[in-house]
Each structure stands twice: as C-alpha cells, then as structure tokens.
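There's a structure below that I have some questions on.
Here the complex is missing one protein chain, while the rest keep their positions.
Here the chain labels run A, B and C in written order, and each chain numbers its own residues starting at 1.
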Amino acid sequence: MNVFTLGFVAAVLIALAPVLLAALGGALCARVGVFNIGLEGQMLLGCFTAVAVSAKTGSALLGVAAAVGAGVLTALVLAVGTIRFRTDPIVLAIGTNLLAVGLTGFLLRSVLGTSGTYSSPDLAGLTRLGDTWVGDIPVLGDIFHSSSWVVVLSLLLVPALAFFLARHPAGLRLRGIGENPEAARSLGVHVDGYQQTAILVAGALCGLAGAQLALGNVQLFSEQMTAGRGWVAVVAVMLGRGRPGLVLAACVVFGAAEAFGFRLQGLGLPQQATDAAPYVITLIALLLTSIRRPKLAGGNP
Amino acid sequence: MTESRVRLAGITKRFGPVVANDDVDLELRAGEVHAVVGENGAGKSTLMSVLYGSVRPDSGQILARGTEVSFDSPRAAIAAGIGMVHQHFQLFESMSVTDNVIYGAEPTRRGLLDRRRARERVAALVEEYGSPLSPTATVGSLPMGLRQQVEILKALYRGADVLILDEPTAVLTPAETTLLFTSIRRLAERGTVVALVTHKLDEVMQVSDRVTVLRQGKVVAAMPTTSTNPRALARAMTGRDIEIATNDQPSTVGAAVLEVTDLRTGMVHCDELVVRAGEIVGIAGVAGNGQSELVQATVGLRPSVGSVRIAGRDVSREDVRGRRAAGLAYVPEDRGAVGSARSLSVQDNLAVGHYRKGWLKPAVLRRFAADLMGRHDVRGAGPDALMSSLSGGNAQKVVLARELEHRAPLLVAENPTQGVDVGAIEYIHRELLDYRAAGHGVLLVSNELSELIALADRVHVMVDGRFVAAIDRADLTEQRVGEAMTNATEVLS
Amino acid sequence: ATGCSSSDGSSASGDKPLIVVITPNPVGVNEFLKLSVEGTKTAAKAQDADVKVYESTDPTSISQNLQAAIDLKPKLIVTISFSFDDLMKTAPVDNPDQQFLQVDSCPESPAKNLTCARFKEYEAVYLAGVEAGLLTKKNQVGAVAALDSPFIHRWTDPFGEGAKSVNPKTTFSPLFVGGNNPFSDPARANAQAETLAQKGVDYVMAASSAGNTGVFQAAKAGGFYAFGVDVNQCGEAPGVVVDNATKRVDVAIENAVEAVFSGKPGGVTEYGLKENGVGLTGLEDDAASSGCLITKYPDVLAKVKQVRDDIVSGKLVVKDPAAA
Partner (left out) sequence: MSLVRRALTGAALPALLASFLVGAIVLLTAGTNPLTGYQALVRGVLLDTNLPYLAAAFAPILGMAVSFAIPLRMGEFNLGGDGQLVLGGITAAAVAIAIPNAGLPGYALAAAAGAVAAALWAALAVPLARYGRVPIIISTLLLGFPAVSFASYLARYPLTDKGTGIPQTPRLPDAMHLPSLPYSAYVNVGLLVAVLIFAVYWVVDARTGTGLELRTLGANLRFGQYVGIDVARRTTGALAASGAIAGLTGALIVAGPPYRFIDGALVTPGYTFTGVTVALIASGRPAGLLAGALLFTALQVGGTGMERDVGIPRQLTAIIQASVVITFVLIVAVQARRARARAGAR
C-alpha cells in the first residue's frame, strides 16, 4: 500500500500546523532561556476564544484575532510572573494550563450555554484554500486543499524565524540572552524586556494555533480539545533545541508518525499500538540522531 | 594629565546590614592607571559596579568630566564612555568574536545585521589593539587571555575611554599578564583611564600610577603608587602585617601517594608524575597547555588512558568516588561551579562526602560544620547560611576545610588562591605547608609562579600537554621556569 | 453515616419522591447521556417526582456519587452504562430497601431491587450497515469510533457485516480515535475520517461521541457520507448524515420508572429492534422531517425494512460483538 500520497502529505500538514505554531513560540522562548511549558493552556484558551468570538460575530478573522489576544493575555501572566517576579516558570505554567482547563470549561457553560462540545452553524470557520484560487494549482492545490492560510503561515514562519534569529539584530540579542543573560545585561541590553516579549509572542502563536485547531482543523470547541498537542510542541522544542528548522523536523516526524499510525490501524493493527507509535518513533529518532551527536564533555572514564 | 575624567563622590551602598561602600570618594584622571585594592568583601566590585551603572548607590554622586550624571543601567554608563571587564567574563561562548564585540550595538543595514561592516570594524580594532585574535573565531575555543582581549575590545568598540578591569589577572598566565599590562599602558598613553581592581600587590606596583585602598567599605588610603610599597599596602588593607609563609622547613619524604604513568587524554601526554608523602609538587605552565586536563584525568573527572595509582592502589579504572576512597582530596579551580553547591547551606557543603552512610543527625552535622568553620576561620555566616552568601575568600576556606578534613594521603589543589585576598593567601599557604608537614603529599597546580616558588619542593613545567622540565627546590626561580617554557615553545614551534 | 444530607436544605424540595440519575461521564453533548437525563425527567414528571443528576468523571467519582445517592435515600437511583456493573452487583444487595435501575447493562443474576434495561444497538448498527452497503459506489465503508474496546465494537463490526450482507464486494475499515482524549477529540476524529476518505471510503459510521462533529465536518469537506448514533444527528450537519442508529434510552427509562413506581420492580428488559428500543431514524414515522439523506432513497429503505422485519421475526440473528 502506498501511504505516502499527496493526501497523506496534506493530512500531516493540517495535523501538524497547530503543533508547529505552538512549538515555534516555545522555540522562541527557549532561545531566550525561558522553558515555556504553558503552550497547552494558551492553545486551549485560543481555541475557546476563537470559537466564542467567531460564533458571536460570524467572522473567522475576528475569531483568530481574539484568539491571538487571549493567548497573549494568558502569556502575560507567565511573562510578568517568571520575568518580573522571578517565579519558577514550570510551576507557573502548570498553573496557567490548569486555569485554562477550568476557565474554558466554565465559560463554555456561562458564555456558550453548553458543556462538552459547542458547534453551531453561526460559527464561521477559516476558509479552506481548496475553495480559493489555490485549489486550481496542480500538486500545491491538492496539498493545501483543506488547509487554511494559517497553515501556510505556520510553514512560512519557520524560515522567517530562522532568518530573524540569524540576521536581525534583535535575533542576535535573543540568542545571546538565552546563552548568557548576565553578559547581555552587562552590555546594557534590556534582557527582561526581550524575555517578556518572547513569552508574549509565544502566547500569540499559541492563540493562533488554537484558532487553527478550532476554526481550521474543525469548526467547534470541545473541552480539552487540545488533547496534549501543546505538550507535543514542548517535546518538539526540546528535540529541536529551539532551532526553527529542527523544531519543524521534530513536528513532522511526530505528525507523520501519527498519520501513519491511522493508516496502519486501517491495516488491522490495534489502536493501542498506533496510539503509542508517534512516541516510540520519536524516541527511536532521538536515539538514532544521538549517535551522531558529539559525546558530552566530562563523564567517567 | 591631571584632568578629572570621572569622580565618585560620597558613594554609599548598603546590602542589608552590610555597608559595601561607605562614603567613598574616587577620582579617575584621564590617562592614568588607577589601582583599587582591598580584602575580599572590602567593596571593590561594588564600587566599580556603581561606576558602571549596574548597581545604584544609596547616596553619592557620579561626576563625568565635571558634570553630574546618573547611571541607572550599564547602557547609560556605556554611553558616557565607560566600559567594564568583569572578573567572570561575560561572553557568549557559542558565538564568534565579532558577534560578541558588536552585541548590543550592532551595525545594521536596512534593519538587518551588517555582518561585513561588523567584521571590518572588529578587524580594525583587533589590529589597532595589536591582538592576535581572529574575528571569526568562536569565543568558546579561545584561551582565557584571548577571551579577556575580547572583553576589552567590547569596551573599546563602544568608544570607552574609561576601562574598568575587575581582577583581570586572576585567570591569566604570567605571559598573558605581561601582555595585558603592555596594552594597559598603551591605552593609558592615549588618554584612556584604566581602573584596575586586583589582589596582587606587585602588579599594583608594576602597572599603576595611583592606588586607592578600601577597607570594610571605606577608603583608608589613596596615594601615588611611587610613594608606597606592597608591605604598606597590605597593612593598610588588613590592619596587620602579612607574613606569606614559604617552604623553608625540611620534611621527611615517604612513599609515593600519586604515580601517574603514560597517561593520555586530549592533548596531554604525561610520561611520569610522582608525588610522595611529605612533598609539594608543583605544575607550572601557561593555561591551555593541558594542566587542567591532566588534573581532571588524575582525579577521575575526565576519561583517559594510562595508569594512575593513588596511595599505592591502581585507580585507573575508578571514577572520582573510587579515587577518593583510595586516598584523594581535591580542591578544584572553580569553587563556584565545581567545588560547592551555592544553593545549599554551608553545613551541607561541608558534610557532603564526609557523611554518606547511615543516619544523619542534624546536631552532629551542625557540630561538624561549626568545628570546621571555627578551625578554618570561616567568617561572616553560620552553618545554616547559604553557600552563596559567603565572600570569595570564605567560600574558598570552606572548600579547603572540607577537603583537608579528609586527611587524605594526596591533596590535589588547583589555583587555590585565585581571587582571594592577601590575608586568605597567607592562610591557604600555611594550610598547604602544614598538610605537607603532617606527612601527606600535595599536587599544586598554579598560574602564580610566585606561589609555586614559595611552596613547591619540585616544579614540573608543562608545555603543549607534556612535561618539558622538572626543577628542584634548590634551583627554583622564576627565571628558570620561564626559560624552560620559552625553550620548549621554541623547540616545538 | 446517617442521612443528614437530606436535611441540609439543598436536596429534594418538599416531600415529592426523588430520583437520582448518575452518569458515568460528564453529560455535555453526549447524546446518549443527554437522552438518559431527559428520559428520567420526563418519567419523573409523569410520576410527580424530583430529579437530581450526578455526573461522574472516572470510576472513583462513580462510586462516590453512588454512595452519596444511597445516603440520600431517594425513591430510585438510576445508573447508566456498564461502568456500574461491579457496583450494581453489590450495592442493591447491601441496600435491600433501595430501588436501583441500571440502563444499558446489567450484572448477571441481578438482585430483586435492581431493574435493568439493555439495548441491542448492534441490530440498528447492522441496519445502518445494510444502508451503507446498498448505497456505496466505491464498495468501501468505514467507521470512526472512540476506542478499540469490545463494547465500542458494537458500533463498528455490525456495520461492516450489514454492508457485506447486501454487497459482498464491500470492504470495511474501522478506525479508533484513541489518543489522550478518545471520547472528545474532534480534531483527531476529523483527521481519521479524512484518512478514510482518502482511502476511498464513501460511507462512514460515526461513533466517536463528541468527536462525531469532527467526522461530519470532514464529510462535508471530503465528499463522503456519515451515519450518526444514539439520536437524530442529521440536523447537525445538513446534507452529509445518511441515517442514525438510534437508541431509545428515554423510552426504556420511562418504562422502567413506571414499573418501579407502580410497585413492579426487578427483571431485565432487552430493547432491540423488536421492542422499538433501537432503530434507524429513517424507519421512523416522521422520517420525512428528519433531514436525513436516507429519505431520498425509498428503495433502499424498503430493503432495510425487510431486513429489520427478518431480525424482529428472529429469522436473522445479529451477533453481539461484545459477547466475545
């Protein structure tokens, strides 16, 4: 069976986009030395806000904008807490993740008047590129058939972020802050400002990721619908060591493993095996790449 | 050349109960090299940080060229022409020399980094300063001396004509120090002010024009260098006469406590190194020639091939634990990152390694810590205080106390007096000599030739990972060691 | 523990009899649970009783909720689904004066004070499969279900069998959502439905609970058709839902409550096609207004009616996949 069809690529792409957006945000934080595990919660709040606003206004674009805003707002707690008050970023992020679960569940009842899942004809989803002129382009039209512009944006952000880090003065400063914040501070660089900005941008990207998930991948909100995607993004950031290209690669490995798993299930493998597949494949990929990584200094004879 | 470039007037800075600077006046005149000396914790770094804008004084004024300025961040100080090289280098090790120099003041073209212009400007600076640096080299691969040049270039790139150097020679080799001083003098001749914080009084005499002495936050003396001498400076700093002990008592040499044979690791190839009970064996060499690697391989922190015997036992296949069990104590070079855990209490720092089996009784640990702290004169904190709250000299005393307490047949000590004041040096030297007198062996690796000459029974000179000479105490002079290094370097190159 | 909770003022008002319904999961948009609660409320109205709903989240909260309900000493405790099997073995025996009703499952040899209502949803799913087999143009049908567990197979296996019974060339591909949130991951359900579509499947049984919305949305975009479950889901995604395998849990509860309140508790009632406890929306009297696509295929419906009659008469027996 040939599983690697254009349809397969398209499926991976869509499943990948929310994770990639969040992971790019996480990568930015990693580069300024902030370990951000609040991606899941910010994404979830993004999902809810996108759906709530889109349903009330009938505009997907407003939904996306509001989701980005919600992501930034949540990230503000992290930014102020970890940078200004020097709290532990991990504990604080666990707090905001939990807050997102509680808040979206609560607001789902009080704002959208339902629980579990909300979907409605009033809900405007993101336009599928297949329905636009893009759909007429050969190959690309097939690959991006059910993608939205947010998916394309997420892909474009990878080289953009890489270029920014390598060639923009602020990129250089960000990298330096991640490596040695004291050194950056001693040169009069506003370290706290850069770190806070990075956390806020990550919040915006997570909000966007949530909007894509809730208005692009599907058009609905469902409690805890992020279902661990923010955590996958965190793993991708760690695997990619904060480098956009490597982070993308990690996301692709994971997304492809998952989509591949669906197809293997079709061949009769138990669901439990295909559930585990992405994680096992990621672990194996890590082990294989580690063979080429230089041995760490020190260690015992 | 008496024009005042910067003047600190009546600076007071408190850290809680500690008055780090107490109504301090300091005038820096254009074209002078101004030494600032004092004991550990006297307030030197604090004063310099005030000048550099990274610490805000509680009161007092800063006058730049006669007008009052206020530095609320290094950025403001940099803009006012002030540059600082910190004792612990503030560098991005993964980045190139160029990126390190331009960081925070990048040349841009259409909003993006202008790498070509950056490289050109850094290359020009490198040439002007007379440095062998390559602008494209990765900083992490450079030896300490060159890293320091990067730090100085950073300041010069920003147009600094006031250059603060906080203990710049602590990590330098004699050759690197000489080079640095030549550069300092050249900068001063061009009108730059150099403020030099140091513990080495002979350096003060050698390079400075004027000297200010701090004691417990106050200025206790300020004078032209020509009107003073190291002895007088030490007395001004500590309030007593300092008598640096030397190795002048014979001791009974016993069995070998360390035998290294045919050891290879990295660039190091050590044919033979033997330390016997009752002797201090020194290793001299320019940093980057393999001394650290040799020590790390010897103590088991670095993989190697070859044979290492400690107190007669073959420990070649053992890790640090096994070697310590065989009879090793070790004072590492980096007391902050390796020699202690800054976030644990002094008590825990002392107990680790001594108490590993069975039940720990808090009262016993406390007594153990209090006893060691008393015997080794660790000041300024109780056993419960965090390690990070100790001053450099006191932190070193804690490390030394813990290691000496093992009473191991072999003590390996790496730069044990780096960054500590004359009083502490006096104490550490005496401890090392006492350890030898008690019939133990000491392997002493030091960047300070004077220290080796004061203490060692025999000095091995290391160049390019190999021993090129072994000089016995009778023949031990700076000149002999220097010659050995130069000869070897010439032969090798 | 004494029953002091009934005196705290927050429990039943007045002296109307009380019915407590305990769900195994949060009700949310779970159509089955929603219908159970509604059915209980309707039944209570008929009996002039009050209703309290306890939503559980996991086995621990299930047993806590049951204990809390028992402490309240209501007239009847309604428990829903197989998640209560273990508890319904012991609780009725330990509390002989308390009446229990378990819906959708039953322990072996239930106690006298336990009434049970069970469904043969697999019969309805089989019928849905027959429809799919008759309709498919690509001879490929599939299913997206929440979990690969025996009970959930009641919604998948009979679908394939039904399709093959009328169209032997048909292949059947079930996919299971799984993952971290199997009953509520519409995005994953959506991706799986698209996977099926790419494979060439043109009729999909959607049994992924809250994930169904994701399946319907994929159907709308991907040019395949879906079947809903439990209630009429055709209105949720107009134009893509063919029919629904319904389960009249409300009817079952109303019957059972009526029996208990009129003093005839106990026993197990099976609700299959025969009892009108399960069925297809398309076979109902008001099918024309259901919005389901199947109403456009009277010939298919005619054939399906035939199969249903065979099952009702016992001529055709559909295997229960969970009774492995």
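In this text, contacts are C-beta pairs under 8 Å (C-beta built on N, C-alpha and C of every residue); 3 or more make two chains touch, one makes a residue touch a chain.
Just so you know, these numbers come straight off a predicted model, no measurement behind them.
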{"item": "Contact list for the unshown chain, restricted to visible chains", "value": "A, B, C"}
{"item": "From B:26, B:55 or B:283, residue that would touch the chain that is not displayed", "value": "B:55"}
{"item": "Touch with the omitted chain, as defined above, among C:65, C:115, C:156 or C:217", "value": "C:65"}
{"item": "Of B:341, B:437 or B:469, the residue in touch with the unshown chain", "value": "B:341"}
{"item": "Residue numbers in chain C that touch the chain omitted from display", "value": "1, 4-5, 8, 10, 52, 54-55, 57-61, 63-65, 67-68, 71, 82-83, 85-87, 147-151, 154, 321-324"}
{"item": "In chain A, positions touching the absent partner", "value": "77, 81, 85-88, 90-92, 94-99, 101-103, 105-106, 109-110, 115, 231, 235, 238-239, 270, 272-273, 275-276, 278-280, 282-283, 286-287, 290, 293, 296, 298, 300"}
{"item": "Positions on chain B where the hidden chain makes contact", "value": "14-18, 55-56, 301, 319-321, 324-325, 330, 332, 337-344, 348, 351-353, 355-361"}
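One rule holds for everything that comes next: only the chains that are shown with their structure count from here on.
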{"item": "Chain whose averaged C-alpha position falls nearest the assembly-wide average", "value": "A"}
{"item": "Centroid comparison with chain C (C-alpha atoms), farthest chain", "value": "B"}
{"item": "For chain A paired with chain B, centre-to-centre distance based on mean C-alpha positions, whole Å", "value": "45"}
{"item": "Chain B-chain C separation of Cα centroids, rounded to whole Å", "value": "76"}
{"item": "Length of the line joining the C-alpha centres of chain A and chain C, rounded to whole Å", "value": "35"}
{"item": "Sequence positions of chain A contacting 2 or more other chains", "value": "none"}
{"item": "Parts of chain C lying in touch with chain A, wherever the complex brings them together", "value": "26-30, 147-148, 173, 175-176, 178-181, 184-188, 190-192, 194-196, 198-199, 210, 213-214, 217, 221-222, 236"}
{"item": "Contact set on chain A toward chain C in their complex", "value": "5, 7-8, 11, 14-15, 114-119, 128, 146, 213, 217-220, 222-225, 227-228, 259, 262-263, 265-266, 270-272, 274-275"}
{"item": "Contacting residues of chain B [partner chain A, same complex]", "value": "52, 54, 73-78, 84, 86, 90-95, 99, 103-106, 108, 111-113, 154, 297, 300-304, 316-317, 319"}
